[in-house]
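Pasting a structure below so you can have a look.
Note that one protein chain of the assembly has been removed; the remaining protein chains are unaltered in position.
Now for chain A:
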Amino acid sequence: MALHNFQGLNNGDEVDFESTWETLAASFTQIHTKNASLLSFEQLYRQAYKIVLKKKGDELYKRVASFEQDWLTEKILAKLKGLLSNALISGNSAETGGQTANERLAAGDRFLRELKTAWEEHQLCMSMLTDVLMYMDRVYCTDHRQPSIYNTAMALFRDCVLLSRITTSEEQWVTMLGVLRNIILEQIKMERDGDIIDKHAIKACIYMLEGLEAKDTSNGPEKLYSSAFEEDFIRTSHDFYKAEGETLLRESDAGTYCRHTKKRIDEELDRCRSTLSDSTTSKIERVVEDELIRNRMNDLIEMDSGVKHMVDNERLSDLGLIFDLNARVDSKKTDLTKAVQRIVVAMGTAINNAGAAASQTQPAPAPETDGDKAKTTVAGVANLLTVAAIKWVEDVLELKDKFDNVWSTSFRSDQALQTALTRSFAEFINAFARSSENISLFIDDNMKKGIKGKTEYEIDVVLEKAITLLRYIQDKDMFDRYYKRHLTKRLLMGKSLSTDVEKQMVSRMKIELGNNFTLKMESMFKDMTLSEELTAGYKEHVTKRGDPDPRRVDLDIKVLTSMTWPLEGMGASSESDEDARMKTIYPPAIERLKMGFEKYYSEKHSGRKLTWLANMGTADIRATFPKVPSKNGTIVRKHELNVSTYGMIVLLLFNDLPSGESLNFEDVQSRTNIPTNELIRTLQSVAVSPKTRILVKEPMSKDVKPTDRFSFNESFESKFAKIKVLSITSGNKVEGDRERKETEKKNNESRNHNIEAAVVRIMKQRKELSHQQLVSETLTQLASQFKPDVVMIKKRIESLIEREYLDHIDGGDSLRPLGPPAVRIESP
């Protein structure tokens, strides 16, 4: 009948479940014993299909699971257990029972490989079973929400093999999983200690753990890997690296430590890739970072061979390693930053101390016996001080170069460390009272000598260095004061090697510190140019008048705008005020010249008043000394003397004096009206200085006393035709303590003025501000010039209130300007 053929299924053709199952089970055994090649897929498939179609899917499913359970327990587990020695089970390497490490390693390897094989075969067989049981999975499992037979079988491997208990003693047991974990952990430890292990076997077992869900998944789905292995791995790694960190710190130097740490991190990352799981990478990295870096960074930096040692010995690559380690755990590099700051400040302070020590040489003038010697000593001391000042700058620059190098090479040009370095340099530079003066002296020295024979590029480097240091200076106004003073001397005495370079320097400062800062310096240069024109113009004027006097005196004049130039500090001491200068008595020839120029000048610029600053000038004099006998007969000795203007005035006195006569100090003073101090200095330069003794002092000594007598030195001798008579204070030198106090006092006065100006400017603009706001605004406004003392600002505000420029609003804290602001802002 037709029904008979209905898909081979009809009501009469009852499926005998038991016999069908027996056939299937026999085939499954074949599959497990790798004898599948004789089995017909179609037959197996059809049998399973029929069972499921007959609504026996549930029974089939259970039978398969139970078949696998038996197989795993009886065959696989038994085999694996046979490989376990007691030592492997206990996982305690101390109880090796005579086993060598190598034997242990080999036993562990065998176990791992066997487990790997068992797992892989289980997977392979189950995938074949699943293929044959495809209809069951598709129809029965889907309809009854059962996991696929494959997944169930994998879970069975976990439950029957991995989680099976192995009894070690009467009351103790471990799971197979525990044994596996211990073996892997032990092998990893061996690898860390330098042994070679079978990574593939471990990787395969790890892969298995990753593929299996943990059984107790109360906290959501979790892989067996994380619950049964990873946690322990991380914990033991913490212990391992903690101990290693301690040992390393004790036994190695910092460089080795860094290299080792780097190596360890790389090893662990590599281990995650090759042996464990990528998902552990970040966790183990964190462990090594914690134990070897984060918890040890401070010790590492502070150890004897730490950062200080590295900086001192230029261990740039080691420093780089430290930086890398620190950066790895801390984006701000806090530990390293602090250490570097401390080191910079310490090294800087050492330079400061050396600088201060050098300046202490001054107040110990050698008790003199011999005048000559004593004099050179005084000049020498002043020179030494200048040298010390310049050395300070050079030392700072060297330190800066050193750390720039460290920064760019070792610290990977890191922004945070740059900021820290800048702050530290500023800290110690500003802590040094003479930094402004020294930097200015450094520039002065370069302008006068340093840049000689240098290429444009080299000069550029020098200028840039000076600017670099200038950036650190907080009290720019002090520097301004010194720089203008030093510049004045260079310009007036023609000491600058190159006006171009001077101008370059000023324009650099302009870029760095703004227009206001260099305004006056620029007008100083303008004065210089105008003066040249005036000198030339006057010369022409004189020539035109046709005064062919061969003894005419040439005039090289510098007309200085009075408020622009810092003349108060120019060697003129407090007593040489306006009056004293006015009264200087010039020799007739010079007086004529002076009158002539004044007339010429007032024709050009009416209404301007000229004040002559004899203390600033120099004169070239041709002097003829009496004939003296020599090898080649007698010769007239002519020398060209370069002396200060005062020197000229004094020497000219002796021109008219009959041979053999002398003048005493008071005579000279009354005839010249040169201020006492200046006169003493002048006489020292022409009568005491050993090489320029144009006058003879009686008695001969270093000091010039009012009772000394002076006469023309007829027997003066010199190898040179041109002789420069050095004025004792002519060069730019380090200030003495008294001068320094004076400078500071002046600076404070101008600061007071600046503060008041700023306060009034702010109040005019803001109309109303609280006291505190006003102070902070004032600080901000003045930051580019100097860092004012808050007390100073408060005093100025009080003073302004007292003088009724400001008023408290309703007696409160807020302030307002009073009336139409009547403050005229004067420039200092």
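For the reader, a short list of remarks on this structure follows.
Definition applied: contacts are C-beta pairs under 8 Å (C-beta built on N, C-alpha and C of every residue); 3 or more make two chains touch, one makes a residue touch a chain; residues count from 1.
Basically, contacts and distances are computed from a predicted model.
For the chain that is left out, the UniProt protein name among "non-specific serine/threonine protein kinase", "p-loop containing nucleoside triphosphate hydrolase protein", "Large ribosomal subunit protein mL60" or "BTB domain-containing protein" is "BTB domain-containing protein".
Considering A:Glu42, A:Glu540, A:Glu661 or A:Asp789, the position touching the chain not shown turns out to be A:Glu42 (whole complex). Residue in contact with the omitted chain (choice from A:Ile51, A:Val64 or A:Met128): A:Met128. Checked against the full complex, the candidates A:Glu22, A:Glu103, A:Asp143 or A:Asp401 give a single residue touching the omitted chain, namely A:Asp143.
For chain A, the residues touching the chain absent from view are 2-3, 5-11, 36-42, 44-46, 49, 53, 128, 131, 134-135, 138, 143.
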